[in-house]
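Every protein chain but one is kept in place in this view of the complex.
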Amino acid sequence: MSPIMYGLLVTLFGLTIVFLVLTGLWGILAMMKLFFGGKKAQETQATVKSMVNTTGSEVTAAAVQSDEMDADELLAVITAAISACMGGENNLYVRKITRVGDNTPVWGQISKQEQMLNRL
Amino acid sequence: MSPIMYGLLVTLFGLTIVFLVLTGLWGILAMMKLFFGGKKAQETQATVKSMVNTTGSEVTAAAVQSDEMDADELLAVITAAISACMGGENNLYVRKITRVGDNTPVWGQISKQEQMLNRL
Amino acid sequence: MSPIMYGLLVTLFGLTIVFLVLTGLWGILAMMKLFFGGKKAQETQATVKSMVNTTGSEVTAAAVQSDEMDADELLAVITAAISACMGGENNLYVRKITRVGDNTPVWGQISKQEQMLNRL
Amino acid sequence: MSFIYEELIKLYQSTGFAVITWQQCVMLAVSCLLIYLALKKGFEPLLLVPIAFGMLLANLPAAGLMNGPIYETIDGVTKMKDPGGLLYWLYQGVKLGIYPPLIFFGVGAMTDFAPLIANPRSILLGAAAQLGIFTTFMGALLLDKLPFLEFTLKQAGSIGIIGGADGPTAIFLTNKLAPELLGPIAVAAYSYMALVPLIQPPIMRALTTKKEREVVMEQLRPVSRMERIIFPILVTLVVSLVLPSAAILVGMLMFGNLIREAVDLQSVLNRLSKTAQNEMMNIVVIFLGITVGATANGELFLLPRTLAIIALGLIAFSMGTAGGVLFGKLMYRLTGGKVNPLIGSAGVSAVPMAARVSQKVGQEYNPNNYLLMHAMGPNVAGVIGSAVAAGVLLSMLG
Amino acid sequence: MSFIYEELIKLYQSTGFAVITWQQCVMLAVSCLLIYLALKKGFEPLLLVPIAFGMLLANLPAAGLMNGPIYETIDGVTKMKDPGGLLYWLYQGVKLGIYPPLIFFGVGAMTDFAPLIANPRSILLGAAAQLGIFTTFMGALLLDKLPFLEFTLKQAGSIGIIGGADGPTAIFLTNKLAPELLGPIAVAAYSYMALVPLIQPPIMRALTTKKEREVVMEQLRPVSRMERIIFPILVTLVVSLVLPSAAILVGMLMFGNLIREAVDLQSVLNRLSKTAQNEMMNIVVIFLGITVGATANGELFLLPRTLAIIALGLIAFSMGTAGGVLFGKLMYRLTGGKVNPLIGSAGVSAVPMAARVSQKVGQEYNPNNYLLMHAMGPNVAGVIGSAVAAGVLLSMLG
Partner (left out) sequence: MSFIYEELIKLYQSTGFAVITWQQCVMLAVSCLLIYLALKKGFEPLLLVPIAFGMLLANLPAAGLMNGPIYETIDGVTKMKDPGGLLYWLYQGVKLGIYPPLIFFGVGAMTDFAPLIANPRSILLGAAAQLGIFTTFMGALLLDKLPFLEFTLKQAGSIGIIGGADGPTAIFLTNKLAPELLGPIAVAAYSYMALVPLIQPPIMRALTTKKEREVVMEQLRPVSRMERIIFPILVTLVVSLVLPSAAILVGMLMFGNLIREAVDLQSVLNRLSKTAQNEMMNIVVIFLGITVGATANGELFLLPRTLAIIALGLIAFSMGTAGGVLFGKLMYRLTGGKVNPLIGSAGVSAVPMAARVSQKVGQEYNPNNYLLMHAMGPNVAGVIGSAVAAGVLLSMLG
């Protein structure tokens, strides 16, 4: 078979397989929706904007009670604090929230050891 | 020697050696206490809680004067600032302090270069 | 040739080459200055100190409008907020600014995907 | 003092000036040009800066940074006489097929497949856009007929994969089929990815009507956590069973995605997810970039075929875009106007640049039209699609 | 068109469907089950997710991700014809014994040995809990008498080490003694570690009296910085001189710990300490997990012995717990009631899960009893103890 002929065969098979596989995935995604799609999607992001709209003291209390206060919430606290200081005019709009770094533990505390060591 | 017999030997020797080695470590730890245990143990963690109980301005001043302001202190500053803003009612309780990330340097400053470059 | 003689040769050539190469670089640097040195050097560091001297609200607005708010600016905001809270007495002097960690994205936002995925 | 003179001669002969070839001169210039394009014009700097610098290092005369080790056998004992150059050793990660799957692992950890799960029919657009791969493959086979060009089937397949608009896939396949083309293909792939906002819009406008471009699509449904977690496992199983040669790329992509999504259930996995996205990825990007660039030595790079590859790469991207848009038009018809064909062009991969182009062109004609999330579906489907196409090429040509 | 038909046949024969074995089907199901247990039930997700996904990838039919390279010799020159699969190359880090010591390095950098230094007699509890290792070793030798099971001495030793409740140690030893059991042993070790809160409490209650369980222990003394820094050096020297085969594990654990504690004196070492704890650890965990899982191919995994290993693993954890508690009772007697025997169960390692179990059971009987820090002593001693036990097994069976 000449290279061109074999190339055409590859093209024919190739496009067919690409479509077959991805159509198969489509079918599977459709089935998956039937089985698992009914459940309410959970919100993975902390709803930072709404938190910012509450008063500073509420946010602060909420955040410090949380055992796993993460950086997003920290920023929310900061923003809220700033906004509270400025007299409560909530004209802030947090455009980008950067989660900061890896939460390296304060190692005297057992809680992080629990998360890690026994898993290694 | 049958595997079982050899296994018993391994068990006998194994447990003996484990106990011997760890008992040896016990002895060494006891001796180490005699030599070095008398010194007052230093506190490795910044005493964040007490810092929070001071007024915001003091904490801030302390922190910014420190040449190696670390993340714990930063959080203390933040907490203190928030608490100061809210009228000084120190009902905050910092449950978990996460040290954030690697202190990547602002490279224009010579001070960090000193820490690093000459060590490589 | 004896080792000592060859050593002298190496020393002669070595010092000559070191000087030649570095003198060559000097020349090139001098030429580079002619071509590119005329342009005003840009300031790579955010001028944190001056930002701190502005009022808190201005800084906040500036920072949150920035799409790439980085950690230095975040600290500037914090410092400014604290300073604003304390009645505007700008006796703060930021001695060391540590940029915190890697800006891991909040992945719901497309903006970071844009920065990264298409580059891999 | 004649021995000083002799040593001086020897020393001069050991300098780069004494042995530099015209190809090396040109390659040094090319690498400076690529650094310029990457830094000043924003051509995929994350990959093109390391590629260009690797090209520069590998073309420094007499430096031997890509030299392999030299062994010598004395009395039957083989010893390493010279360890060879750094780039040779780092290149083993390309040669053994290690870096590209690790990058896919990181990409999986960074990619949100929810827009695809929410709108699964958009996956077909990610299939249609692979048209670019196969037309370019045929194009290379046709160019082989020209007297001054010669492309084997394997080389043609490697050139075709540029149309996948996916760097690691292109590097992975080219390393297996035609490693001698690694340099030009990687440079072409990353350069055209940077040019997507210039290449695609005219094609998109030419192939669609104004009415089609103004279609506003329905809001995407929310996707449950369970769907997000099951998706990567299912994709791995289905794709790998049908096409074992695509297992490694798709499997690592989906492994990364599984860890990303599983963070919601087990937050300790955040450690792995972050490392996959950041440090591990960055280290692999540096090593991959610099060594892919280092394969581009002058003798292999400065051939007519490099120009042909660059021309074919443009065809690849254009045909991929056209394939996606035309299939989008078909879906527009079949769904009674519910699908905006502009999202088809995003099927070429180039995540998320191509999706943003769909968004931008859409808003030109209807300022209230937000196609971005709809285009992300075909966009991430295109990554899977080009990995599948690579698997086909690998199994039929390899 | 017969050649199209032929190609179709060839293509079908290259799919996974054509060559899948029943073992591979079962293994794919097993890996999905492990992912479920890891994510939904919280079974050590940090390791079990990579292990399970590695198992899945390695059992994809015809994908060959664990295949070694193929060389061919033409005219006396040997060349690599096929580089083999990614998992084969990543697996070299297990095979050459590189990953487990690196994980120990990170664990050392994360572990605070102060509770052990403050209360050195608790180290003996970490010795007693190694009973589980040796009883399980004997159990495996006895099971060898059954007609349908066969365990060599080396295999029995590898199974015994499950009782060490320490993943990297188990992987390190099994790789040296019986690599064919790596999959089941790693899965058993990590699964039972996750089940420690279920396995231990009944044994602890059965072996102790109410009065013993209510013992309140004295406050631990503070530990000086000097002691913290000298401790890792001394442990390395003592353990390695007595048992050279344990030197690598204990040495790297203590190297990590030295760097951790030395940060107080030289803050620049914080760079190394953080990297050891985070990025380096995470990268190694990913590579270790995925390749350990990949050793579990169906032919080796789906044998009666795997069930026996899982049964023996339960015995291992139970006997280790019993050994620790019984020795705790002995210390209770000898110290006139100053030692609460509940801290003995923490000697099995499984840091810090086992120590938390001691704390929890203690508080059930005396709500004001805080055993956690006292239990951390035996807990970290257990890590050293199982490394020593592994050294004995390696030197007597290896």
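Going by the order they are written in, the chains are A, B, C, D and E; count residues from 1 in each one.
To be clear about the criterion, a contact is a pair of C-beta atoms (placed from the backbone, for glycine too) under 8 Å apart; a residue touches a chain by one contact, two chains touch by 3 or more.
Predicted model only: the values in this text are computed from it and were never measured.
Seen in the complete assembly, the chain not on display touches B, C, D, E.
Checked against the full complex, the one of E:Met252, E:Val339, E:Ile384 or E:Leu397 touching the unshown chain is E:Met252. The omitted chain makes contact with just one of the residues D:Gly16, D:Pro304 or D:Gly337: D:Gly16. The chain not shown here touches chain C at positions 3-4, 6-11, 13-15, 17-26, 28-30, 32-33, 36-42, 44, 68, 102, 115-116, 119.
Considering the complete assembly, chain E touches the hidden chain via residues 95-98, 101, 105, 229, 233, 236-237, 240-245, 247-248, 251-252, 255, 258-259, 262, 265-266, 268-269, 271-272, 274-276, 279-280, 395-396.
Listed by residue number, the positions of chain B touching the unshown chain are 1, 9, 13, 17, 102, 104, 107-108, 110, 113-114, 116-120.
Keep this in mind: only the chains that are shown with their structure count from here on.
In the Cα superposition of chain D onto chain E, the rotation angle, rounded to steps of 5, is 120 degrees. Centroid analysis (C-alpha atoms only) places D farthest from chain B. Put simply, the chain nearest the middle, going by average C-alpha positions, is A. With touch defined as above, residues shared between interfaces to two or more other chains in chain A number as follows: 9, 13, 17, 44, 68, 78, 81, 85, 100-102, 104, 108, 116, 119.
Multi-chain contact residues of chain D (touching two or more other chains) are listed as 242-243, 268, 271, 274, 396.
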